[in-house]
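Sharing a structure, written as structure tokens. Questions coming.
Here the complex is missing a single protein chain, while all its other protein chains stay put.
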Amino acid sequence: MILFRNRTKLYEEVGMADVLRDTGLYKDAWRRLKRSPAALVAMGFIGFVVFLAIFGPYLTPHDPNLGNLMVRLKPPSATHWFGTDQLGRDVFSRVIAGTRISLFIGVVAELIALTIGVIMGTIAGFFGGWVDKLISRLIEILSSFPFLLFALAIMMVLGPGIINIFIAIGLLSWTNVARLIRGQVMRLKTSEYVMAARAAGANELSIIFKHLIPNCMSTIIVILTMDIPGAIMTETFFSYIGMGVRPPHASWGKMLSESRMYMRTAPTYSIFSGLLLMLTVLAFNTFGDALRDALDPRLKNK
Amino acid sequence: MHENTLLEVNNLRTHFFLEKGVLKAIDGISFRVAKGETLALVGESGCGKSLTAASIMGLVPSPGKVVDGEILLNGEDLLQKTQKEMRQVRGSRITMIFQEPMTALNPVFTIGWQIMEPLRYHRKDLTKAEAKERAIELLDLLRIPLPRQRFHEYPHQLSGGMRQRVLIAMALACDPDLLICDEPTTALDVTVQAQILDLLLEIKEKLGTSIIMITHDLGVVREIADRVAIMYAGKIVEENSTHEVFNQPRHPYTEALLNSVPRIVQGERQEELYQIPGMVPNLLKTHQGCLFAPRCDYAKELCFGVTPEEHLVLGGLVACRRYSEEVDLRELN
Amino acid sequence: MLKYAMERILQSSLVLLGVTLITFILLNVVPGDPVLIMLDQRADQLTIDRVRHELGIDRPLPTQYFEFLKNAVRGDLGTSFFKKRPVTELLSSAFGATAKLGLMTLAVSLCMSIPMGILAAVFRGSIIDRAIMFLAMLFMSLPSLWLAMVFQLIFGVFLAALPISGSETMRHYILPVAILAIGYAGGASRLIRNNVIDSLGHDFVTTARSKGVPEFFVVMQHVLKNAAIPIVTLIGIQLRSVLGGAMIIETIFSMHGLGRLAIDAINTRDMPLIQGNVVYTATVFVVINLVVDLVYGLLDPRVRLAGGES
Partner (left out) sequence: MKKFLMLSLVGLLLLSLLAGGVLSSPVYAGEKILRRGGDFGADGHIDAMKSTFGRVSMPYRHVVEPLMGQRPFTYEMYPLLVVDIPTVSDDGLTYSFELKRGIKFSDGQELTSADVEYTFNTFFDPATNCLNTWMIDFILGAKEMMEGKADSLAGFKVIDDYRFEITLESPYAAFPRALANDYLGIVPKGAHSAAGDRWGIDILVGTGPYTLESFDPTTKIVFAANPNYNHNVYNGRTLKARVDKVEFYNMDENTRYLEFEVGNLDHTPLDLTMAQEYLNRPEYAENVQIENGLSQMFFVMNNSMKPFDNVKVREAVAYAFDNTKIAEIFFMNLWPVANTILPEGVPGHDDFAGYEYNPEKAKQLLAEAGYPNGIEFEMTVSGTGIAYHLLQIMQQDFAECNMFTTIDQVESGVWFDKRSTGNVQSFLGTWGPSFPNPDTFLYGFFHSSSADFLSTGHRNPEYDAKVMAARAITDPDEAQAVYNELERYLSREAFVAIPGFNQPSVFLLQSRVTDVVDGAQDGLLFAGLAD
């Protein structure tokens, strides 16, 4: 319980500095990750969800979009493992079908946010001066914006559809990434090896791509895992206000917001709709947390 | 036990229980510190000297544990004390100052507050005003200019040397019997180092506090220590008076250490600085024989097989086969 | 300090200007005409034109914007198209519920997350830590929409212990505050834990321990005060978000707050009300950032003096 020094120092002290240094960053991180059973379970679950997302369409026992009005809101049975929804569609099949959409939204939206965020953050952090001021103000303006209005505006300009939900969420959430990357680039910019590279005559572009971005990589990976659940949750909000994926397609958020009306009469519908979403979000959060600890202790203060 | 012995460490073993195995960071060390004496604990980084300090303070970090031995302060075994009793000892009877004066002070409290802190826990008889007076007195003692003003300042407003003085003041607040200095001058400029050492010497004179000086800087040792204990890989390999150690190093490791210090003699340039060959042994592995043997110029086959015992030599102890009775002393040279 | 504050205020006015301008442009790009929404069933062109004139949206766009700015500077944010009330009146009446909901949420979430974070950090790696962190993670993973339904059902209907909706008494706030606070506490306790762990690793902690300071005071004084800065940042961010209004929770619990006002305004493209909302949000953003900066100064002497000297 009592810590004498922090761990790195401690290992150095007891002659175990080699433990910290002898392996590569990722190998080392993987080794540390393996030590956390929670992270492994989470990773396994994410793997399972990804599997569902890819092979889901071949696994659904029923057509997820085809309903039979004769069997509306039925409890779980041998034919309908998770019961049926308000239009008599198979909840189990819809949950699986929704996996692809929800996960896709999470990953693609976050990738978009990351791309924009990393570019903007790097530019702001690296060049500083008026460019930094401009981007920082932009970030500030965007963060003080009503989320819904902004989301609407993007959706309006782009029109409805899954792809545009990706883009909307991506455009909404890049500011956080940019802020983090900006800070890190500013720190790295003055680091010795960047100085050395500069002294060796490297041009700015190669410094950015050879030194800064690779060094932000672990931050980027962590942000990706930590923000995917956020994007999945955002989709729930979009569905709640009736701007989700195009009907009759299912997404977790859509099922969750539609099922809540039937919570008393068909509780299983709501529970099963939310279950996979919650578990996935939980898995991503757990995994992201462990990954951050393993990869980049500096990110702790995020 | 001698009348004037303040601290006696007997066969102390502190091990770290890691997933990979048990790391024997301190493996059976014994030494004594007399009242008013300064003992230097010398060794390379990783030899366990800071951990010895931590063991004495009862602050061994978590995978580590003191597994055996005695730490007797005025005859009381500190290892038998509860956490609560240990807390009464820390900061009042044994205090400690650290290597990094820049980080050892809490940046968000005034230095006055931090100096008064040990008084708050150990000298409950003092009023706040008295404690403040005491703190200012201490600042003054450590030759900090304008102590009344400094009292209200924050660590970041002071220079490194000043901060180290503050740390010393803090350590002296409750008139401790033993002051452990963990490389107190390593992080400081050379000129400041000298000032701090002078201060420590002066304090020792004035207050008669015993000091354990943990350092790898032999220059510091020479200047301040009465006795020296050389540590290597969790063991004390040689212990003797400063004079003896410097003039007549007995252990090959001590010898090597001394040789690796550049000596500037006028008109003469040392051709090459001596380097100890090889690596510090991995303490996770079980070793047989003398741990220094692989790096020792004098090593014989025997050294790799049998753990050397401690041998009494003039004024001290040395743990090297070469001093065993069976060995012909002539072999030494 | 004053100079710094002035600079910040100047900067924020620029941000405010940018925000309102972008809002204005967006609203004119986004499909959805307040007049058509108002006249949902049927209307002749004459009526459409007349209403459009009456609302002032038949004027050239730059004129509209400058007119808005001119009035806004005087503290007049116009009259809502739909609600026919002055925007300032609508905002201030909705602010009450939102502020109450928000501050209580923040207080409850901090009361949960600070002990959780500290306990987990102090017992880092132990079963306590794991349990607390799992709980925190679970808190973060519960969709508030779903949680709201479940809580309403359990506490409101089955147990009949708490009101299902409304904002008249303190009891009405229990469920929404609990739901929001759970969401906030999850992230916050993790952040606090990490910061406390960070601070625990500092050398001054060892110094304090070597001085014989009891562990409780080591954590509560030395560690916490150092970990406080990121926590203040977090409180700032959370405060900003709770004061923005909770759209889903306010709607589900029938509370008259800013989140609901914003949804209504956006759904009906109620330009003055949206602009009012934006101005409010941006102002809150700026004010809280300023306050957070000031609090930094209180907590961290390094920041304070740096600010004071400039």
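Here the chain labels run A, B and C in written order, and each chain numbers its own residues starting at 1.
Criterion: a contact is a pair of C-beta atoms (placed from the backbone, for glycine too) under 8 Å apart; a residue touches a chain by one contact, two chains touch by 3 or more.
Everything quoted here is computed from the prediction, not taken from an experiment.
Asker: Among the chains included here, which ones are touched by the excluded chain in the whole complex?
Answerer: Visible chains that the missing one touches: A, C.
Asker: Touch as defined at the start, partner being the missing chain; which of C:4, C:82 or C:217 qualifies?
Answerer: Touches the omitted chain: C:82.
Asker: Per the definition of touch given earlier, which of C:100, C:130 or C:302 contacts the omitted chain?
Answerer: Of the listed residues, the one touching the omitted chain is C:100.
Asker: Which of these, A:41, A:54 or A:69, touches the one chain of the complex that we don't see?
Answerer: A:69
Asker: Taking the entire complex into account, which one of C:17, C:43 or C:131 touches the absent chain?
Answerer: C:43
Asker: Could you please point out the chain C residues that touch the chain left off the display?
Answerer: 30-33, 36-44, 46-47, 50-51, 54, 79-80, 82-85, 90, 93-94, 99-100, 103-104, 107, 149, 152-153, 156-157, 160, 163-170, 172-173, 251-257, 260-261, 264-270, 295, 298
Asker: Which chain A residues touch the hidden chain?
Answerer: Against the missing chain, chain A presents residues 66-67, 69-70, 72-73, 86-87, 152, 155-156, 160, 241-244, 246-248, 257-258, 260-262, 264-265.
Here, only the chains that are shown with their structure count from here on.
Asker: Of all chains present, which has the mean Cα position farthest from that of chain C?
Answerer: Of all chains, B has its centre farthest from that of chain C.
Asker: For chain A and chain C, let me know how many angstrom lie between their CA-based centres, rounded off.
Answerer: About 22 Å separates the centre of chain A from that of chain C.
Asker: Once you find the CA centre of chain B and the CA centre of chain C, what distance in Å lies between them?
Answerer: Between these chains, centre-to-centre, one finds 53 Å.
Asker: Using mean CA coordinates as chain centres, what's the gap between chain A and chain B in Å?
Answerer: 50
Asker: Find every residue in chain A that makes contact with two or more other chains and list them.
Answerer: Within chain A, the residues that touch at least two other chains are 1-5.
Asker: Note the residues in chain B that touch 2 or more other chains, in rising order.
Answerer: Each of 59 in chain B touches at least two other chains.
Asker: Quick check on the complex: what are the chain B residues that touch chain C?
Answerer: Residue positions touching the partner: 57, 59, 87-92, 95-96, 98, 100, 103-110, 117-118, 121-122, 154, 156-157, 167, 170.
Asker: What part of chain C is in contact with chain A in the complex they form?
Answerer: 11, 14-15, 18-19, 22-23, 26, 29-32, 122-123, 130, 133-134, 137-138, 140-143, 145-146, 149-150, 153, 157, 190-191, 194-195, 197-198, 200-203, 205-206, 209, 215, 230, 244, 247-248, 262-263, 266, 274, 277-278, 281-282, 284-286
Asker: In their complex, what parts of chain A are in touch with chain C?
Answerer: 1-7, 38, 137, 140-141, 143-146, 148-150, 152-153, 156-157, 229, 233, 236-237, 240-241, 253, 256-257, 260, 263-264, 270, 274, 277-279, 281-282, 285-286, 289, 300-302
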